[in-house]
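Missing here: one protein chain of the complex. Every other protein chain is in place.
The first chain written gets the first letter, and so on, giving A, B, C and D; residue counts start at 1 in each chain.
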Amino acid sequence: MIKKNWMYWLFFLALFLAPFYLTEFRLSLLGKFLCFAMIAIGISLIWGYTGILSLGHGVYFGLGAYCMAMYLKLEASGGRLPDFMEWSGVNKLPWFWKPFEQPVIAISSAIIVPVLLAMFLSYFTFRNRIKGVYFSLLSQAIVVVFVTLFIGKQEWTGGTNGLTNFSTVFGFSLSSPLTQIVLYLLTVVLLLSMFLFSRWLTRSRFGRVLVAIRDSENRVRFLGFNPTTYKVFVYSLSAAFAGIAGAMFVLQVGLISPAMMGIIPSIEMVLWVAVGGRSSLIGAIIGAIVTNGAKSFFSENYPDIWLLFLGGLFIAVVLFLPNGLTGVYQSVRQRKKQGEVRANEASSHVLQRVSRF
Amino acid sequence: MLSVRNVTAGYEQSVVLENVSMDVQKGCVTAVLGRNGVGKTTLMKSIIGLIKPMRGNIEWEGEDITSLPPEQRVRRGIGYVPQGREIFPTLTVEENLLLGFEALPKKINSSHVLEEIYELFPILKDMLHRKGGDLSGGQQQQLAIARALIGQPKLLLLDEPMEGIQPSIVQLIRDVIMKIAKEKMVGIVLVEHSLDLAFSCADYFYIFDRGIVVAQGHVSKTSKSDVQQFLTV
Amino acid sequence: ASSAVDEAKEKKKESSTSETNDTVKVGILHSLSGTMAISEVSLRDAELMAIEEINESGGLLGKKIEPVIEDGASDWPTFAEKAKKLLQKDKVVTIFGGWTSASRKAMLPVVEQNNGLLWYPVQYEGMESSPNIFYTGATTNQQIVPAVSWLLQNKGKKFFLLGSDYVFPRTANKIIKAQLKAEGGQLVGEEYTPLGHTDYSTIISKIKDVKPDVVFNTLNGDSNVAFFKQLKDAGITAKDLTVMSVSIAEEEIRGIGGDVLAGHLAVWNYFQSTDTPENKVFVEKYKEKYGKDRVTDDPIEAAYFAVHLWAEAVKKAGSFDVDKVKKAADGIEYKAPGGTVKIDGETQHTWKIVRIGEIQPDGQFKELWNSGEAVKPDPYLKSYPWAKDLMN
Amino acid sequence: MKPVLMCCSVSVDFDGFYALQGADLKVYPHEVRFLIGPNGAGKTTLLDVICGKTRASSGKVLFYSHDITDMPEHKIVQLGISRKFQSPSIFHQLTVWENMELALKQDRGLFAVLRAKMSEADRDMIITLLQRIELLDYADQKAGSLSHGQKQWLEIGMQLIQFPQLLLLDEPIAGMSAAERERTGELIHEIARDCAVVIVEHDMDFVRRFSKQVTVMHEGKVLCEGTMEDIQQNEKVVEIYLGREEKAC
Partner (left out) sequence: MSVFVTQLFNGLSLGSIMLFIAIGLAITFGLMGVINMAHGELIMVGAYATYVVQQFFAQYAPQSMDYYYVIAIPVSFFVSALLGLGLEKSLIHHLYHRPLDSLLATWGVSLILQQMARTIFGAPNVAVLPPEWLDGGVHVAGMVFPYKRLFILAFVAVSIFVLYMYLNKTAAGRRIRAVTLNRDMAACLGISTQKVDAYAFAIGSGFAGLAGCALTLLGPIGPTIGTYYIVDAFMVVILGGVGKVIGTVLGAFGIGLIGTLTEYSTSATMAKVITFALIIVFLQWKPSGLVSMKTRSLD
């Protein structure tokens, strides 16, 4: 067991030590990718394990981010009306902004709001047995609704610009390297906890119910489980992860806008997981980091044609690594095991004796 | 007309058939017997081409067809009724039947062929416009057999064709099998669990156990009890 | 963790600044992919041309300028990320970049926190004046406000406001409404469509219903193509109804078709057809470099002279240091293709001439009116009494 | 004795086609009831209605005193009705062992499952059952790679481990070889000591060997009930279902 897991621990150790060997800029990039990795874990849970393909996780990410950002914006405005409200003709802080002056409320809303929305939507959707691509595209419709509303309600949300230009968090300057490092380490800790929790989930009987649902929801029903409850739970859990990711993202990147909860980011989230290997939690994390790393790398080095590389990467993964990056590792291990089995079989191969009548 | 030579075949993780050889003659019903999981279906799939053998080859009318895709084999006159029916669930019964003609080079006399089929399976005629997937289990099985017959195969692979069919129709199908074998000189491979049934219509038999042929012979020269010993544990 | 901080700081010092002995790095940050690439790629081209000119004439302070190009990918956090990368990793001395207001807002905290410099070359909605940004596009009083006055005098009182649903059109329209109220105009309709909207049949029906004298169009990007094509199909030509646009320049006209737009108006600070000796050279050079069929337009020109303005400021400061350059920039003048421009030190905006033009079938503008002399930038519209209540 | 299950004139309408037209069925405790009838008679549909997969357009289904006509599927299962489908339906991506684990009699609520641990007793139970269905060697294999017959067995195993009060079996021995049929038949009678069983089957040898009460369905209704001997004498049954040969046996 330990032998099998040492790579995980090494990986997380490397993340913890990153502040020692990465420049400030690279560290902030990595911090951003780790937020993405949190979303990826959630997507792996619902997609890889339960077979629910959500193309709408940008919304949960965005809601978490906005909850945090509202607090930061109020703190940055120092009691005055946020700048965008001023030029949108709002002259009083809307009532639903008020509570976000309290950091506790802001932080807890970053989890609760996405979870409530996820629970509400998924309860009806799953109870009415909307499945497969119907669910996927329905989740996309939700993205359209939210993004359009967030853009349209500029006076409350900052419109396309979103919320930005923060200065401090709990009084600490957001731009100071120390704050950034603390936030980074917090991100790693959160990611690790999500990973461990999800791993525990998927390895328990609960995880097997999820896989059974992926395999055949109806059969699960005829074993006496109510798949709706399970799906709502795991879907909301992934929304919670995305919400936390959003909050950490805002703290580190200093910006949230509707564009980041849109269709394209939502699809990209799924792509990270696919690249890493959809039914592997560590694969999801690695996929998020590798895909975004590749995106940054290619676009820094080939700003004109980096899309060709990124597109090529996706195609290559599909064609050559059907189970994603982690699939390579797994299949190597499996092949080793199989080689052994086959050798045994061959040695015990019996001579054929055919009776003829 | 069909000879399977030393075929070893299986799935990604496991070898199921090992070094299997088998011959099927024109106008003969060849029964394939064996307990569950010994590889009968795997053999059928290898013959039709859904599984590529790892070793060995398959000859059909003197031609090596080991590397041909299924559709080529079908067009050379091999018909297949898979275990589990494999009806196209959202196509109508009629469309399912019409797809049987794909095996033939041109649609000759399609209505005449269909009439014959309806005579055999009257129930299908009543349900022409129902979706294939809505039929009952036995109805689907009849549809699957009918669909294969439409292609007028020279060799017919039947993987447990009687599963889920009511007794009176089982008798009917058995008669049909014997009739087309004798009258149209069609070769038939019949996978069947019921020894009685198999022996009541087959000419030759093979018995499998764990992927190898453990016994074979002429039905007429063998007693059921001799065979029985291979089928019990 | 504190030792980690020290180390990070250490690294920052260690990594050599971008100023080597013979080159100095500047960042160019526009969307080269995604929906905004249709507009922004040309800005990059113009900026590269200006840099080349400076390098050909011997560089700056004895150094060659080395552009570092990044793709903002029409995605605001990417703009923030790349701006950070340019400032922290490449240690560029300044950045030229952005188009949409959202991209600027995303870069703003980054340049402020890193005390960098950003030159933003596109007309925008005003209400901003960051100490780390120079604005070379028009602010509202250099484009929208004069256009509204001109329309009221020349075309009629009934205004229909049509815009994309984002900050620039919404803010612009707020200003227009206040101005209409003050100057005796009448608002007969106000519609916003999501970015990328392509079916305007319903909006056109609404326009037909209320029969305005003028449609003031703040649509951005691709929507314009759909709007104008469909407007023409509905049998409405410039003769029946004037459309005044603020985001359609020569480049956009090329993608819509001059025939479709002929007769409609736009307000800018520069047209390719602007008749100055500097512009002749500029257009010729640009076409020679990037192709005969390419066109120049206002944002291209603003991006181009932004580089030169910066170069002038550096020369005056005798240093690439941001604070010194900022200080030196006040009052710097440059003979831009569209006429002499001047940096207003207080707002860090640019004095510019305002021009209204009519679109010709060949895709060029015929100038109908200009402000004569450069207009002083007033991003907060402090000098307009009717704008006093705008902010609340 | 009170019946375990009571179907009262159940009808099912598929867009105008009546698959069931007033079917009645009573099943008593510890009974093994065979359901036969021509293809398309509505046997599977009747089982579908009982377990909630298909909704009756009229009629009532009672399980003891519970009205289960409109109950959600999983609740029906939790009451103690378990169903084996006509084509094997197991979880292909799970191993044989995991399939059994999910089928264990247990609290199937979300939080109970989150806390669930495999007890020694459960483990023994699964091992015993796997042994009995001869799949112990395959415990760690993905169920999807079993042969047709093995899948049938696994599914039966999954029903057994639930200890249902009413077991519905749709053609359980299809695709099984003679020896396995025999064993299945015996198994069913063993089970019947604790619960009632309804079996749909077309194999007359099997029915003859293991049945007491047989119900014949035809065109969505119950045609007749009785022992196999009685039924074999019924001209109508012979005509629509058995055919001449079977009668002869």
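Keep in mind that, in the parts below, a contact is a pair of C-beta atoms (placed from the backbone, for glycine too) under 8 Å apart; a residue touches a chain by one contact, two chains touch by 3 or more.
Since the model is a prediction, treat every value here as computed from it, not as a measurement.
Contact with the chain not shown here comes from a single listed residue; of B:L2, B:V20, B:L33 or B:A103, that residue is B:A103.
Of the candidate positions A:V188, A:V275, A:I289 or A:L325, contact with the hidden chain is made by A:V275.
Touching the missing chain, out of C:T23, C:N115, C:S149 or C:T198, is residue C:T198. Residues of subunit C in touch with the missing chain: 32-35, 37-42, 165, 191-194, 196-199, 201-203, 205-206, 209, 222-226, 229-230, 232-235, 251-252, 254-257, 259-260. With the whole complex as reference, residues 48-50, 69-71, 74-75, 80, 82, 86, 88-91, 95, 98-104, 131-134, 147, 151 of subunit B touch the missing chain.
In the full complex, subunit A makes contact with the omitted chain through residues 53, 124-125, 128-131, 133-134, 137-138, 140-142, 144-145, 148-149, 151-152, 216-219, 263-264, 267, 270-271, 274-275, 278, 305, 307-308, 310-315, 317-319, 322.
As a working rule, only the chains that are shown with their structure count from here on.
Chain-level centrality, scored on Cα centres against the all-protein Cα centre, points to A. More contacting C-beta pairs link the chains of A-C than the other of the two pairs A-C and B-D. Relative to subunit A, the most remote chain by averaged C-alpha coordinates is B.
Inter-chain spacing, taken between the CA centroids of subunit B and subunit D, is 28 Å.
Per-chain CA centroids place subunit A at a distance of 43 Å from subunit D. Taking each chain's centre as the average of its CA atoms, subunit B and subunit C sit 74 Å apart. Across the assembly, subunit C contributes no residue in contact with two or more other chains.
Subunit D has no residue in contact with two or more other chains. Residue ranges of subunit D in contact with subunit B, taken from their complex: 14, 17, 37-41, 43-45, 86-87, 145-150, 152-153, 170-171, 174-181, 202-205, 240-246. Residues 19-20, 23-29, 32, 81, 83-84, 86-91, 148, 151-152, 154, 159-162, 164-166, 175, 177-178, 181-182, 185, 253-255, 257, 259-260, 296, 299-300, 303-304, 306-307 of subunit A touch subunit C in their complex. Those residues of subunit D that touch subunit A in the complex are listed here as 51, 53, 72-74, 77-78, 82-83, 85, 89-94, 98, 101-103, 108-110, 113-114, 116, 118, 158, 162.
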